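The other protein chains are all here in position, but one chain of the complex has been omitted.
So that you can tell them apart, the chains are marked A and B in the order they are listed, and the count of residues begins at 1 in each.
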Amino acid sequence: MTHLEENDFKEDIITSDSENGILQGGEKDLRTVKANPNYWYPIAWSYEIDRGKAHAVEFAGEPIVLVRPENGEIFALEDRCSHRQVPLSKGVVEGQAVRCCYHGWTFDTTGKCVDVPYLGKGKLPNGVCAYPCQEQNGVVFIFPGDKTKAATTPLPKLAETANPDYKTRKFNPRVNCHYTFMHENLIDMNHQFLHRNIMGRIKARFLGKQTGDNFIEVKYSFARVGNKQPLAEALIFGKHHQYEDGQQPIDEIVTIRTEYPYQTLRVTSKDGTDMISLWVCYLPQGKNQEKTKAFGLLSVKRPKTPFLIDAIWPVFGLFTYKIFLEDKDIVELEQKAWIDQGKKDWNVEVFPVVRDLRTVLRNNGV
Amino acid sequence: MTHLEENDFKEDIITSDSENGILQGGEKDLRTVKANPNYWYPIAWSYEIDRGKAHAVEFAGEPIVLVRPENGEIFALEDRCSHRQVPLSKGVVEGQAVRCCYHGWTFDTTGKCVDVPYLGKGKLPNGVCAYPCQEQNGVVFIFPGDKTKAATTPLPKLAETANPDYKTRKFNPRVNCHYTFMHENLIDMNHQFLHRNIMGRIKARFLGKQTGDNFIEVKYSFARVGNKQPLAEALIFGKHHQYEDGQQPIDEIVTIRTEYPYQTLRVTSKDGTDMISLWVCYLPQGKNQEKTKAFGLLSVKRPKTPFLIDAIWPVFGLFTYKIFLEDKDIVELEQKAWIDQGKKDWNVEVFPVVRDLRTVLRNNGV
Partner (left out) sequence: MTHLEENDFKEDIITSDSENGILQGGEKDLRTVKANPNYWYPIAWSYEIDRGKAHAVEFAGEPIVLVRPENGEIFALEDRCSHRQVPLSKGVVEGQAVRCCYHGWTFDTTGKCVDVPYLGKGKLPNGVCAYPCQEQNGVVFIFPGDKTKAATTPLPKLAETANPDYKTRKFNPRVNCHYTFMHENLIDMNHQFLHRNIMGRIKARFLGKQTGDNFIEVKYSFARVGNKQPLAEALIFGKHHQYEDGQQPIDEIVTIRTEYPYQTLRVTSKDGTDMISLWVCYLPQGKNQEKTKAFGLLSVKRPKTPFLIDAIWPVFGLFTYKIFLEDKDIVELEQKAWIDQGKKDWNVEVFPVVRDLRTVLRNNGV
């Protein structure tokens, strides 16, 4: 672990500023860049769709119905009967097909129309779109883009969800902002000031970054500069020492990585072992993608006394939820400012990490 | 009563399909066709407007005030003072005139300004529009179009409202869809699948249709294909026989007619006598007519034991209301789909009856 001086960090900013200018003019407004559909996106939790039921979801304003037959695999169709455009999710699951609630038109797992009760089989009309669909570790994924690319595009690795050494919490909030604000919020740890009332005053130290065409990874360490360590944090990480100058270095390293379109955060102890692993994907909602439904999996390493984590789980849950609510409020205020300013991004970003992230999001989005 | 084979019906569709094509391209989108104002439209129930009171209503976004003087006939004016445009319906009825609540400008039955309290009679300003207005059987009608056509345009016949052999229920729901979805919903009896939970599974048999420049009339018979006959239906029609194959033919014939701009439904017993008679008119709401206020009169023939119908009336009311709520939900979903799809009609209609109805609505609308 390298403790860079603060000055190094500031030099880095100054250099970047003189190269790029504080405002990046001429580019497409980041908040109008659409999420690239040629990836596997989480769209529901498995437990949300009972056997024999249909379930309505959405990708960027496109209505999608997830259907789980009594027997067999879940499938995903356009949630719009090809007859009168009403949602198939209001219909009835029959075998490996779904029957529209209105006039009873029926569509199979591929979207083909296989029955119109008052029409001969020889003259069946067009069907509806089908989406590639898979389940993994309790998450339902669809591939909303070019179907021919689905087979060769891997599912993402979901943090430590399948690892029995970890306990995992699912969370699934709706946030009224463009997905890019969510990426920026998490990757810029200088925003710890926002959580001062919950976490105490913590100062982030930037340790370095790595970038590539479709990713950026950043490392931070932290020091507590005021207030006491909160209970939930002490229970997970152990109690940190307090020094006489009021500063209290925090030993763990936090690594945040956006690898398009997913984002992860890892907390590593000073001996290099993982302690917390977060995986999150931001599902765009609405045609203009001004809303987001996040799918998050937060895995925490079980301590040696295994029942302890279950005991503190509710406290930890409340703690992370309260932090999340502060983040949700602030990114929604960012979105509101963007709308109030005539859908123009006035953000003046001085932190090179956020500028690099923007390049990744802009170049990989559509 | 002719029992056509199902095959005949399917042939009819196939023939129509090959003639017309499933999608009717190039025409004006039906959901943007405005209701023709040169008809008498029901706009309120008589009991809604007390003597000496003014009552606000609307035709296609145009505000209208109905005024019932203490003595004399109801009259209808533009609901907008010619001074500062506030609603005259907030004002005071004085003799055969209505006085605006704000500065007291006063308008007579013809819309002429007859008093401005602080202005000489010789210099009275312009008045407001007046609408031809009539009452019939408890319904107030206005003629929103070209006034010169009002006198030669007959009021509609209101089913069996005035017939003492019938008991009539008024209903007056607001539905958030274009009026054309309402016409289509009622005329296409293949949508019985929608009501499977209330009425049991019923299959419609198309018996034939008649069309003209301003009307289409369709006849159906029905067979019960599953579930039991509901109580309210059995009370009105008597109990239907159940056959061993599970099918249960229903003897009554249903005739549905759109005669622009009105729609009727008649249920006739096997001996040819009328049992139920529905009259309905869809009043467009809002400038773009994307909402509808329906005025319906449902008349049921009194059985020989006359008190029986009063006893079952609440059950029958609830039964029809629950069916209506299903229809309201589905047509509002159709409207929503139309809006979500950029105000484009993607409906793929294979049933010739609905295609003919569309022609009537398109050619008679404006």
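Operating definition for what follows: a residue touches a chain if its C-beta (ideal position, glycine included) is under 8 Å from a C-beta of that chain, and two chains touch if they have at least 3 such contacts.
Quantities reported herein were computed from a predicted structural model and do not represent experimental measurements.
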Among the options B:Tyr47, B:Tyr118 or B:Phe307, which residue touches the chain absent from this view? B:Tyr118
Option touching the unshown chain, where A:Lys53, A:Arg169 or A:His191 are the choices: A:His191
Missing-chain contacts mapped onto chain A: 6-7, 9-10, 13-14, 17, 22, 188, 190-191, 193-194, 203-204, 206, 330, 333-334, 337-338, 340-341, 346-351
Mind listing the chain B residues that contact the chain we can't see here? 61, 63, 80, 82-87, 90, 99, 101-104, 116-120, 123, 125-126
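Here is the rule we use: only the chains that are shown with their structure count from here on.
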Whole-angstrom distance, CA centroid of chain A to CA centroid of chain B, is 48
